[in-house]
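Note that this complex is displayed minus one protein chain, with the remaining chains in position.
Every chain is named by a letter (A, B and C) in the order it is written, and numbering of its residues begins at 1.
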Amino acid sequence: MDFVLNDEQAELQSAFRTFCDGRFDIDTIRRLDAEGSSVDPDLWGELAGMGVFGLRVAESEGGVGLSVAEAVLVFEEIGRAIVPGPVLWTHLAAGFVPGAVDGSAVVGGIDLGDCAGGPILLEHPDALDCVLVLDDTGVRLVDGEDLDSAPVAVPLDPLTPIGLVTHLPAGDELGGAEMARRLRREGAAFVAAMQLGIAESATDQAVSYAKEREQFGRPIGSFQAVKHICADMLVRVEVARAAVYAAGVTFDDPTLGNLERAVDAATVCATAAAHANTKANIQVHGGMGYTWEVPAHYYLKRAWVLETTFGTADQAADRVACDVGGDTST
Amino acid sequence: MDFVLNDEQAELQSAFRTFCDGRFDIDTIRRLDAEGSSVDPDLWGELAGMGVFGLRVAESEGGVGLSVAEAVLVFEEIGRAIVPGPVLWTHLAAGFVPGAVDGSAVVGGIDLGDCAGGPILLEHPDALDCVLVLDDTGVRLVDGEDLDSAPVAVPLDPLTPIGLVTHLPAGDELGGAEMARRLRREGAAFVAAMQLGIAESATDQAVSYAKEREQFGRPIGSFQAVKHICADMLVRVEVARAAVYAAGVTFDDPTLGNLERAVDAATVCATAAAHANTKANIQVHGGMGYTWEVPAHYYLKRAWVLETTFGTADQAADRVACDVGGDTST
Amino acid sequence: MATLKPYRRQRARGGVPFHEARMDLRYSEADERFRSELRAWLEDAVPRFEDSHDVPSADDLAGRREYDTAWQGTLFEAGFAGIDWPAEYGGRGASPTEQLVFHEEMARVGAPYVGMNFVGLLHAGPTLMSEASTEQKERHLPRILRGEEVWCQGFSEPGAGSDLASLRCAAARDGDEYVVNGSKIWTSYGEVADYGELLVRTDPEAPKHKGISWLILDMRTPGIEIRPLRAIQGSIEFNEVFFDDVRVPVRNRVGAENDGWRIAMVTFSFERGTAFVSEMIAVSRATKELAALARKVTRNSATAWDDVALRREIGRLAAELDALWALVKRNVSEAARSNQPPGLGGSVLKLAFTELNQRLSELTMQVLGRAGIARSDIGGLPLDDLTEKALRSLSLTIAAGTSQIQRNIVAERMLGLPREQRTES
Partner (left out) sequence: MATLKPYRRQRARGGVPFHEARMDLRYSEADERFRSELRAWLEDAVPRFEDSHDVPSADDLAGRREYDTAWQGTLFEAGFAGIDWPAEYGGRGASPTEQLVFHEEMARVGAPYVGMNFVGLLHAGPTLMSEASTEQKERHLPRILRGEEVWCQGFSEPGAGSDLASLRCAAARDGDEYVVNGSKIWTSYGEVADYGELLVRTDPEAPKHKGISWLILDMRTPGIEIRPLRAIQGSIEFNEVFFDDVRVPVRNRVGAENDGWRIAMVTFSFERGTAFVSEMIAVSRATKELAALARKVTRNSATAWDDVALRREIGRLAAELDALWALVKRNVSEAARSNQPPGLGGSVLKLAFTELNQRLSELTMQVLGRAGIARSDIGGLPLDDLTEKALRSLSLTIAAGTSQIQRNIVAERMLGLPREQRTES
């Protein structure tokens, strides 16, 4: 047992963080927002070049050949930099949707479970070549041309444009219920990783603002009220990190324990961390926090979008409860 | 509209507070605890003399003839002083159980709704002359001699001894479902008043300790962490007070609005205030807070007992939700 | 033996009928007469106003000014402007409880909101009434009531937020004018306001609370530059305002030179006291709407309402709102008795209400579920309104004194805990 990153994993993560710092800095985020484009072809190409889409695809098939635990580290950074676009769906599709692995196909997706009973919403509708559709019975692939959607004028997250799906063709069946379950589980784990990254970034932003900003002749971070908000942010991050990394490791070594429960624990802890920390970050920033002058709002909005992607924390907690209570009825 | 205490109400409350300060000071509470007696005949007589049991009984029938809103002020003080004994049940019984009004009959009670599905527990079993029993169908009076109960060795609250009822005779029917509903509603309102008093006392205790106790060369109340705990305590008290007094006023003038909802709002807010404030009081007291050296623990334990007396805050919130949502199904 | 009986008897002896003497939540007959009159008028006036005025979009500031001031003018014409303002300035001279009835009835029929008249009616106006010269009052108060003057607030600065008294925007005396240099922030509607309530430093040498003055600023004075700031929900809600040698006549100062801090504190007690009565009514309505929404929104095979955890939280919020509404009535009763602006109780109300509001927002997003990633109405869901409110609610624990500052106030001024060791230069 050695539940810390090894040197190579630390280097992998640090290299990808450096990449994001350079390519997805806050000015770029603001530019993409202003341009109303969430998928910039050049940046998409760079993500492909880094191997983000084929991260878990074998080298022989054009991928990087990493494990889930390592892909989790990359998605943590994608969250930290709030990289826009259907990165996760294209990553999930790599290996069975042609062109996904090298980013030449931009793949979006819909988990009908998330939309159950409500409108069917599709993220980044204008950028997609094809769309994966998951439901309890299986996985289908729909050509982007065949799907009709009406643009939603204002999305919650300015960097996640939304379309209301008005016609969803049957598409081609790619797999059955088991494949859908697997994709959802992987998707939930990477969403949790992104939420972890968002929670971390919110903490970093709050802490550096608290060190700089002075009121009453002292940095606001010297006041216990602010100090304790920041301390609680770090606690949530560390708890979420443990859960998210544990889920990644359990994917790679399923004999370690109950994989579904490990993913659910990651969802519960990472969602809570991202939700509370992005809100706390705004509070620490004071008036600036609820303007577009500082990036805090982008993080909060992205975290809210991810909260309903591949299932909610409430659903995850309900499943964990049934596992703990040996209740198989639900 | 004049939703503040008038002079006479303020004097009434202040006079009763002075009485409690003198008769139910913390040394008395400790003595009763040590003696294992929750009903001291002399003190019970003094409560009767003050008119606590006949507070709402007409003067012509030996009572004080006050309204519910004023009785609420008295029960707030009973909570503040954690006066032990079946004061509330005897008060509820006054007017229809002989001897209750002047305290010559010590009346206990059981709301079978509170015990639903669990053991039937009776407070102060050894002190009771008779026991009111409420259920959905009506109200019964059982002679203390006829009821069998086994003493519970350790009660949660040292000043609320408990018996496990092993035989509950049918007793005499005093009224039907409507009377049971009325007694529960009144009981819930006075429980909320006592919880308000407990929440206030916990705030007072925490604030005075925070002013006195020094660490790091300053009173701990000068640290924001402690200061903000205390501020939140006061906020909860003021919110609870508004809800509890509003419920009292609504009893006296039912055309003001939905009485059940007013009582439920009082239950929700006062329970939350007592629960959180008694816990916060312990935290502010540090190590001393979880010993018997300071009275904080008595308050916490009493608040916990009251949380399940005449229905819980969860049940009250569920009813308010149904009222808000126009849901008549539950 | 001690007994509580005298308290009953004393009252009986006094001869005052029982129900009038005691703590009471019932509106007086006069209040109810006012309500009937107002209600009758609103029934006709609101539809008529709405027929003749298009609701402007959030970004159309000029349109919003026109709309808000037109409604204020309509109220004034009918005698319903400034319910608790003295008649001499065009107000109704009525009681605080009638003011409360006014809010209730306005909310009941969904009448237009105070909008851009907010600062004038709720901050600057009451401050002028309390502190200004007769000439200043006569000049401004009637125009505010008639909707002819829109005001904005120039208090905070980029470097002076929670520590407002550290403000540096300087007003140097030059004859009978002040020359103002510096900047202000969070001035809502700065672009379209006529006047601003401006706090400036008139004595840079004095201790920080002692060198501040309160000025009436004509927003059309040369040298004022305005930079709009975008709020989290996307619309332009406030501005940064820059002053470059802006000349303000000394006669536009309210109160004595360097006495501005005290005067500003008067404003804050208004702000904290009754400023969210309307919002509270709106939130109460929102809670009801959320319950109705939860009963409609299906999630898998059940509705959101079937989820006891969500439903119970709706119940808790509604119960707490009932309590806060009673607390408002207590604050108003106290103000009516003492004839003073609402005091520190406003901080208690603000702490409780803003947190409750945020919990309602979180619950709303939970009920919306996946649909909440869109902010345009789809599938019969009022997403535009709900997501905007949810985002906007994040400002509530910050604006007009953060929750941290409010807790300091409650702890230090209401509970008497020792003051923070703050550096006061």
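FYI, a contact is a pair of C-beta atoms (placed from the backbone, for glycine too) under 8 Å apart; a residue touches a chain by one contact, two chains touch by 3 or more.
As the structure is a prediction and not an experimental result, all values here were calculated from the model.
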Visible chains in contact with the missing one: A, B, C
Of B:58, B:156 or B:177, the one touching the omitted chain in the full complex: B:156
Candidate in contact with the missing chain, chosen from A:121, A:230 or A:282: A:230
Hidden-chain contact residue, picked from the options A:157, A:264 or A:307: A:264
Chain A residues touching the omitted chain (full complex): 1-6, 8-9, 11-12, 15-16, 19, 46, 49-52, 55, 59, 64-67, 69-70, 74, 203, 207, 210-211, 218-219, 221-222, 224, 226-228, 230-232, 234-235, 238-240, 242-243, 245-246, 249-250, 252-253, 256, 261-262, 264-269, 314, 316-327
Residues from chain C at the interface with the omitted partner, ascending: 307-309, 312, 421
Where the missing chain touches chain B, by residue: 113-119, 121, 123, 152-158, 160, 162, 164, 215-218, 220, 223, 225-226, 279, 282-283, 286-287, 289-293, 297, 300-301, 304-305, 307-308, 312, 314
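Everything below uses one rule, namely that only the chains that are shown with their structure count from here on.
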Chain whose Cα centroid lies at the greatest distance from that of chain B: A
Inter-centroid spacing, chain C versus chain B (mean Cα positions, whole Å): 37
Cα-centroid distance, chain A relative to chain C, in whole angstrom: 39
Of all residues in chain C, the ones touching two or more other chains: 404, 407, 420
Residue list for chain B, restricted to those that touch at least two other chains: 224, 228
